[in-house]
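Every protein chain of the complex appears in place save one, which is left out.
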Amino acid sequence: MVDSKKLQDKARETLVRDDVRRLIGWKRGTYGYEAAPAVIKDASDAEALIFDPTCVQNPASFLTLEEKLPVPRGAEPDTRKVAVMVKGCDSRAIVQHLLEKAYGRDDVIVLGIPCRGVIDRRKAQKLFGDVGVAVSAKIDKEKVAVDIGGEVKTVDRKDILMDKCLRCRYPNPLVSDFLLDEEVEKFADDDFADVVEFEKQAPADKWTHWDEQFGKCIRCYSCRNVCPMCYCVECVVTKLRPQWTRRSTDISENTAYHIQRAWHLAGRCIECMECQRVCPVDIPIMTLNRKLTRDVKELFDYEPGVDTEAQPLLASYNPQDPEEYIM
Amino acid sequence: MAEHKFAKEKLGDLVSGLSGYRVFAPTAIGDVVRFAEVTDPAQVTLDYVNSNVPPKELMFPETETLFRYRLGQDEIDAAVPSADDKRVILGIRPCDSQAYSIVERLYSWDFNDPYFLNRLGGTTLVGLACADPCANCFCPSVGGGPASEEYLDAIMYDLGDTYYLKTITDKGDEVAKALSGVLEAAGGGEKKAAEKQAGDALSKIQRSIDTAGIPEKLPSLYDHPFWEQFSDRCLGCGICTYLCPTCHCFDIQDECEAFDARRARMWDTCMFAEYSLHTSGHNPRPTRKERTRNRISHKYSYFPEKFEVIACVGCGRCINYCPVNIDILDILEKSKEAEAKEAKTA
Partner (left out) sequence: MMDESNPYLPYIVKIEDTWYETPGDRAIKTFKVNFTDEKVWDTWSHRPGQCAMVGRLGVGESMFCISSSPTERGYLRFSVLRMGKVTSALHELEAGDSMTVRGPVGNSFPLEEWEGKNIITVGGGIGQAPLRPVINYIRANRDKYADLKVIYGARTMVDHCFKGEFDEYNQEGTACHLSIDVDEEQWPHFVGFVPNLLMEVAPSPESAIAVTCGPPVMIKFVIQNLEKLGFAPEQIYTTLEERMKCGIGKCGRCNVGHLYVCKDGPVFSYASLKDIPEAFA
């Protein structure tokens, strides 16, 4: 478990540096099973920072979310660094950002936190109900102890953690300047059993499934906004000249949107599962991303967000690339 | 105004009994509860806290056609819903129906929006009083309540194996008449149980805010940095606005399929940069700070300035679904602290 004092001290130490502009981490939320991202600029605010299994959000998203306003005439651009605390899965976003050149390695200071898993609020709500207090939690190899307003309830990992945690191969940050805890062993190998299972369905059944799921979509674009890899200044779905996808929410446009996004993430999705977590109508968005992740692994033996020296998948070519579709 | 009751197992008969009306009720797809038109009573679920997507979509659909036309021809075919289309929304929470009355003020401001107003006019709202408010509900702070009758035509209470149904308006009485085969007269017992449930529900509400002074004072915090502690972690996604029962902003786009075309409107959100983006590239609200500040100010200051009500019904959805725990009550509390500090140093 991360020592909060060590975490906060490190944060303070980082924030007082002349070359650091802000630090992104987590703080206790106002209610419920999830912490809140914290963007702090002053070292005195570091005492609010925490890390525990409620820290489900991906702070790396905020690195690309920050707007770049034009520099006023006569002023110098602010080139100071942003410090960010990341779990293993979050750090893959930073790796992928770096290899896509979204920003430079020197623009960020990565405070890595080896992670044992984060709580899935939907699973927690089924177990313990709707809570008004801000929950905290502790985790060890097998169990998660959830403190709900002073009452501690202990459950098995598999009953409360997010699905991604149960098959986590990268609990330790893949890029970091400082590690705030001891590294942990990976939890599982990923055999893409979920993808294999889904693929077994007949095409007609799959369409029925997706008709129902995409039929729910209200096109709030939360999945896109939370995704650390969706950072185009002008997104293809909101482009008007020309307009590729209509804004109306019929099954055709909704399906086009989700498929479009999945394709744009092929070879880039780092499986943080934030898209699925935030969806207000519970669309299983990750099914598509997992399928493409599996295909990318099988076809090209490629994994995004792991190696900062790698090339982006679709920007690289290998003569050995499979070409079954070329006659 | 009359008091009725019916056994829970007769809910299906009640739904079937509403012939002459189109019936809308909460339905479940997995864990998601959403209001939809029901033709089969088995689709109805009244065992829910509140729907994910608010029933505003029944008055103001996510996408709707304003009018149709054919390219190259100058004929416009308006697609206005008929005010005579009789509908019942069964099981709406008091907060969501209060939201209709708030949006109605804007939608009938000088120009009448016939799409929304016709639907609202033709709809009878049969509410379901809340027995178990969610942890983030705060309706009493904004003029509502778990059993508030003010914006409903009739209200039901789930009393275990019976529903107590009280009609409030003429429209409610008309629906009760249509259901005379299913409804029985309620006795004092049901009424008492309902009153007790309402009282218990009120005391279960954990969160509140004293809104006095907020509408007047928020504009003075325009340049205050306190907004950044929220806007810095805002994702700029549309969730708070799309799930808010009083949010009513929309985009209008023309869509063409070969020569068949329509002008449609669809939900929009002030949290997107494109919302206020000028074609020249200038954006008066270029970052999430301006947009967050605008959203909260609109709900708690600009709207009340014009229409004399706060544009919030305390349903808690924005708090429950915000992926980064931006909590409107937290924002309002911090705004009061910021304002108090300013006043002291002034």
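Chains here go by letter, A and B, matching the order in which they are written, and residues are numbered from 1 within each.
Basically, a contact is a pair of C-beta atoms (placed from the backbone, for glycine too) under 8 Å apart; a residue touches a chain by one contact, two chains touch by 3 or more.
Note that the structure is predicted; figures quoted are calculated from it, not measured.
Would you mind spotting which of B:177, B:192 or B:306 touches the chain that isn't drawn?
For the chain that is not drawn, the touching residue is B:306.
Among B:32, B:49 or B:80, which one touches the chain that has been omitted from the display?
Answer from the full complex: B:80 touches the omitted chain.
Which residue among B:13, B:184, B:228 or B:251 touches the omitted chain?
Going through B:13, B:184, B:228 or B:251 one by one, B:251 is the residue touching the chain not shown.
Among B:176, B:270, B:296 or B:322, which residue is in contact with the omitted chain in the full complex?
B:270
Residues of subunit A in contact with the chain that isn't shown?
Where subunit A meets the chain not shown: residues 240-241.
Which subunit B residues would touch the chain omitted from the figure, given the whole complex?
66-67, 69, 71, 74, 76, 78, 80, 106-107, 109-115, 219, 222-223, 248-254, 256, 261, 263, 265, 268, 270, 275-280, 282, 284-285, 290, 294, 297-298, 301-303, 305-306
Heads up, the rule we're going with is that only the chains that are shown with their structure count from here on.
Averaged over CA atoms, how far is the centre of subunit A from the centre of subunit B? Could you give it in whole Å?
Spacing between the chain centres: roughly 31 Å.
In the complex, go through subunit B and note every residue touching subunit A.
The contact residues of subunit B facing subunit A are 29-32, 34, 49, 52-53, 62-63, 134-136, 206-207, 228-229, 232-233, 235-239, 242-243, 251, 253, 255, 264, 266-267, 269, 272, 274, 286-288, 319, 321, 323-327, 329-330.
Okay, in this complex, where on subunit A does subunit B touch?
22, 29-32, 34-39, 57, 61-62, 65, 67, 69, 122, 130-132, 212, 216, 218-222, 224-226, 238, 246-250, 274, 277-278, 280-282
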